[in-house]
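Omission of a single protein chain aside, the complex is shown with its protein chains in their original locations.
Showing chain A:
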Amino acid sequence: MTGLASRSRPEVPAPGSVGPPRRPYTLGVSTATDLDPTARARDILGVSRLTNSALTGWLHGLPGVDQVGCEARAAALSTRSIKTTSKAWAIDTAISMIDLTTLEGADTPGKVRGLATRALVPDPSDLSTPSPAAVCVYGDMVPFAREVIGDRGVNIAAVATAFPSGRASRAVKLADTRDAVENGADEIDMVIDRGAFLAGDYLSVFREIAETKEACGDARLKVIMETGELVTYDNVRRASWLSMLAGGDFIKTSTGKISPAATLPVTLVMLEAVRDWRDATGEMVGVKPAGGIRTSKDAIKFLVTVSEVAGEDWLTNEWFRFGASSLLNDLVLQRQKMTTGAYSGADYVADDAPSGY
């Protein structure tokens, strides 16, 4: 799991004059952490004061997304036939990208310890199986995960900011974030205020992300947009750019509590956003589809899309994650099949956190 804890960004082309179409700008900044986010946003937008109308003009100036064309592109990428050596590589890569997740009201220390143990040894019958990138739990469960994981390379992510609805005051959300970080979380998965976004109050969403990022300290921040509630691909694109502008290290589709969750076309739009953001600013931002990805076949479709849309720089768990729980079981099952040549079955995959119980 090398590179996971690193905050450094890879060498990328210098910021050029190429911006999102029709809103070109030139940048003098290098990374999200160098400047305070409002000053940086002013610089990127080319305005002297960051107002809601400045943000609205910028976000609404992004090129639109044609729904039919976007879904057709995702469907076309889904027809790639990934076999033999490439399938083996894709399965191991997908396992290493999982944020192994339990986010239930009924979570207990025992269940979280089990999940953490599973992350360390995903397949006791084959110790060459890579570990997931992280376990993802509620903030108060972080210490129980840490007991098991210690510093053995699997990160601990915690959801925060009044997950999953995000309906609480700013002070409560920031306290929630600080609490999770103090409990030892390496990564914070926040939710945006979808109500504010849909009401057009982009400045409020911006500030909330920026303040949460500050509260994270060294923890990496994933910004959950809950795309199932934003509904349109235009909204997904705007929310992605707003989250990146405010300093999110990752943009993430969903909480897993709302359907639809991580669809391939939504993830495609987000991958286009991070690709174009790097063209515009030189910075890389990660992408995390979460919820509803259950099979190896699905996971491979996402990896194909990452590779062909964002590019191979995103094909590591530093820049791409799957938020999932049962996906790991299917990946392990397929991995065993590729090793032994025969399908076993669910009872041959050790599962410490079976869903539905």
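Criterion: a contact is a pair of C-beta atoms (placed from the backbone, for glycine too) under 8 Å apart; a residue touches a chain by one contact, two chains touch by 3 or more; residues count from 1.
As a convention for this text, contacts and distances are computed from a predicted model.
Considering only the chain that is not displayed, what protein name does its UniProt record carry among "ABC transporter permease", "Aldehyde dehydrogenase family protein", "S-adenosyl methyltransferase" or "Methylamine utilization protein MauE"?
"Aldehyde dehydrogenase family protein"
For a quick check of understanding: of A:Ser48, A:Thr79 or A:Ser128, which residue touches the chain that isn't displayed?
Considering the complete complex, A:Thr79 is the one touching the chain left out.
Which residue from A:Asp176, A:Glu208, A:Glu272 or A:Glu318 sits in contact with the chain not drawn here?
Checking each option in A:Asp176, A:Glu208, A:Glu272 or A:Glu318, the one touching the absent chain turns out to be A:Glu272.
Looking beyond the chains shown, say which of A:Asp43, A:Asp140, A:Glu214 or A:Glu308 touches the absent one.
Of these options, the touching residue for the absent chain is A:Glu308.
Can you list, in ascending order, the chain A residues touching the missing chain?
18, 21-22, 63-66, 68-70, 72-73, 79-87, 89-90, 93, 272, 303-304, 307-308, 312, 315
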